[in-house]
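First up is the structure itself, then whatever we jot down about it.
Shown here: the complex without one of its protein chains, the others still in place.
To keep things simple, chains are lettered A, B and C as they appear, and every chain counts its residues starting from 1.
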Amino acid sequence: MNTLHQSAKATSRLGRPISASVLIAWLVYLFLIVPSLIVVPMSFGTSNELVFPPQQWGLDLYAKALDPAQGWLSAGGRSFVLGLIATGLALMMGVPAAYGLSRTNFFGQKALSFMLLSPIFAPTIVVALALYLYFATLHINGSMLGLVMGHAVIITPFLVVTTLSGLKHLDRNIENAAMVMGATQLQVFFRVVLPAIKGPVLSGSLFAFLLSFDEVIVSWFIARSDQPTLPVKMYSSIQWEVSPVLAAISTFLVFITVIVSLVSAFAQPENTDGF
Amino acid sequence: MNTLHQSAKATSRLGRPISASVLIAWLVYLFLIVPSLIVVPMSFGTSNELVFPPQQWGLDLYAKALDPAQGWLSAGGRSFVLGLIATGLALMMGVPAAYGLSRTNFFGQKALSFMLLSPIFAPTIVVALALYLYFATLHINGSMLGLVMGHAVIITPFLVVTTLSGLKHLDRNIENAAMVMGATQLQVFFRVVLPAIKGPVLSGSLFAFLLSFDEVIVSWFIARSDQPTLPVKMYSSIQWEVSPVLAAISTFLVFITVIVSLVSAFAQPENTDGF
Amino acid sequence: MTSKLTLHGVSKRYGPVTALHPTDLEVREGEFVTLLGPSGSGKSTLLKIIAGMELPTEGRIIINGRDATEMPVRERDLGMVFQNYALMPHLTVFDNVAFPLKIRKTATEEIRRKVHDALKTVQLEHLKDRKPQALSGGQQQRVSIARAIVYNPSLVLMDEPLGALDKKLREQLQFEIKELHDRLGITILYVTHDQQEAMSMSDRVALMNGGRIEQIGTPRQLYFTPETAFAADFLGSSNFIDATVTARTSERTVCRLSSGEEIAAPSREGFSEGQKVRLMVRPEHISLLGQAVSADRNVLKGVTTGTTFFGESAEIRARLAAGSEIAIRIPNDYSLPEAEPGAPLHLEWDVRQTHVFA
Partner (left out) sequence: MTSKLTLHGVSKRYGPVTALHPTDLEVREGEFVTLLGPSGSGKSTLLKIIAGMELPTEGRIIINGRDATEMPVRERDLGMVFQNYALMPHLTVFDNVAFPLKIRKTATEEIRRKVHDALKTVQLEHLKDRKPQALSGGQQQRVSIARAIVYNPSLVLMDEPLGALDKKLREQLQFEIKELHDRLGITILYVTHDQQEAMSMSDRVALMNGGRIEQIGTPRQLYFTPETAFAADFLGSSNFIDATVTARTSERTVCRLSSGEEIAAPSREGFSEGQKVRLMVRPEHISLLGQAVSADRNVLKGVTTGTTFFGESAEIRARLAAGSEIAIRIPNDYSLPEAEPGAPLHLEWDVRQTHVFA
């Protein structure tokens, strides 16, 4: 009687097959993440070739990456500004569009919603080619305007999706309550809806910024070859030779990505406003 | 008294500002979709240059695209097979991993789940570079194995996400009920969990297949130049000249995308099993 | 007393479907009126039309003397309390209650004072700086009530406000809302599907069924003189017995059951001899031990089929000689013997508690 059972034992006995799937999760994770991670130690090498592990350790590659003459800094700055403007444009289009979609019941809303999101599924190469041809007729290839509009086309659907998911968790009656209390539709949108979904919208904006910041193909078509974005410059330089400085740039990009997605993950959970 | 109000009037008066946001949704949609659509009429032109609208209509470009000597057919076949195998591999890794993630409560599960999904946020160019370097040490660059593994790295996180969303709607007590009734953990997984989430898993698989079928950058690094995937072959041919036959190929890709995403949209809604 | 809400022949059709037949209703100043009915009975449609979220197909709505039929929601001068509180998650309790005043551009000092008073009324001053999510369901609904009364609207609508709360809390808030109504003299139109809630809170209840008001009156009128079988069945418990009218005077209608036993009921218009009817008597009006039989009591024989213990009362189920099952609700006593299944029973009740329906 009254034998003591340790909870560790309980977990291992009752939960064994579940632990198996946790093990699978870890293995899959390693499979997915290892390649991206070996770049990081490589970036702290000094040799002129990319090898793992590096034979000598140092910060030479970072010094080279930060050398203004190499053009990496200006490309990075260009990508940053482009990302900001494109995200701003996507916000102004995507949030009202998502609100319109989620708050009306009219014939074809389903279809519109499906079509609005279809660019997410569309092949990048086709979108890139199409944008190139389209912008050629508008004579905006090679301009910042072209890049901003191209990126906005790519990232707006993602903002629509994240905004829609935020709106789905927003009780429709909160808007009704505001209207009964005397608010106009504009007041409802700006004082009730927007503040309530700011978490998902912020998270979606960060994600959209990352997408823009990392985008290669559309930018490659549209950007002027002497004014590349950061990923385009990386891509161009890889086409000729895999320069070790790329490991440093890649590590920097991984770092930015981790930071932004961490921030985004904290902004995501709903009902955390102000906590 | 007893005035008749037409509901059209009601909508326009009470719902005006909402109609405004619907209008925005349509305009945004046009902005996003028009570029991709102008490729379609172009593909029915016959001239040697890509112009809109085409001066003459015909199917010449399609005939050229289907000519085996041009290599488009074999590239398409290669992409198709690659997509199937990579999706299969991603299914075998992603579904058990998602199940493991969603059905356990242990320290670090949140972190693991975040890391498992982080490749979605990772810059493609970095992943491509990293995979290239990694596969070089494994000597599988240029092989189908390399392509399959590279694509699996890219698409597995998406399968994990869709499977997780399916599992979130599955009442945990359904599994408990099966166990109380005498089922083993394996029986629970195969006879209860899998059939119940087959909608989201199918939808996620289709999405994963599309991602693989449309993927450019990773394939461009890994594939042998004489055995390109369809998007890589398109990309290579654009680098030299924008051949009109690309409009036909693009139209075909758009068509495939629309079909697959329609099927996926029908598989998505939960609780529709068997209806 | 002045009328705060008047509906003249308000109806709603969706294409060929009629959600609400032409309906008249008046709510007087300070009155507590409840729309009671099962889901699909039209009570929500009616509420939405009054709030302005739907337009009526026909009819006119007068709120506080002004024709509000085509008025936008925000001009109708209503307060509203929703089942799921509908508080703004990004605002504190104070700012939620201040919202309607800010919309009205009330002066800051007046806002502070009015919000303070409203929160004091619902006893939540101490929580004014919390976010709604940090409150319990009952507290959230109290905030929502404070928000609906702080700007002193003509009429407060309450849409199943206690539906999301558990039983103990529901009873407590019933009491609080009723007390608030009596103390502040606000006019309330309340919607619920819970007959107990409707009866214990309302001045008048409008019982809805199939898109129309089936009966309207005080809770006592609905309970003791239901006009239809639906009203009898929906409010309180009820036993129905099939019978045929055999005799009729201006005072009494006598009906015969299939067993040959006869039951008397007070006469109502519209029944004739030979007509098939349904008799109704409530479980708690039936007594068990036969007293001296008088002309004022109906008596039936039956056989016990089971008993259920409910604490403050117990239910005995019996099968009548006429075949149907009947429930008898008796006050519970300590010393009450459990009735054995199969034991013969004599049931009796006051003739005045017998109701006849077609």
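Throughout what follows, a residue touches a chain if its C-beta (ideal position, glycine included) is under 8 Å from a C-beta of that chain, and two chains touch if they have at least 3 such contacts.
Quick caveat, the model's predicted, so the values are computed rather than measured.
Check the options C:20, C:98, C:162 or C:199 and report the residue that touches the missing chain.
Touches the omitted chain: C:199.
For the chain that's not shown, point to the residue among C:95, C:284 or C:348 touching it.
C:284
Determine and list the chain B residues touching the chain excluded from the picture.
Interface with the chain not displayed, on the chain B side: 171, 173-174, 176-184, 187, 191-192, 195-196, 198, 271, 273-275.
Touching the missing chain, which residues of chain C?
Given the touch definition above, chain C has residues 167, 175, 194-196, 199-200, 219-220, 223-224, 235-237, 282-284, 308-313, 329, 331-332, 334, 352-353 touching the missing chain.
Here, only the chains that are shown with their structure count from here on.
In whole angstrom, how far does the Cα centroid of chain A sit from the Cα centroid of chain C?
Those two chain centres are 53 Å apart.
List the centre-to-centre spacing of chain A and chain B in whole Å, with centres computed as mean CA coordinates.
So the centroids are 16 Å from each other.
Two-or-more-chain contact residues of chain A, please, as numbers and ranges.
Those would be 184.
On chain C, where are the residues touching two or more other chains?
52, 73
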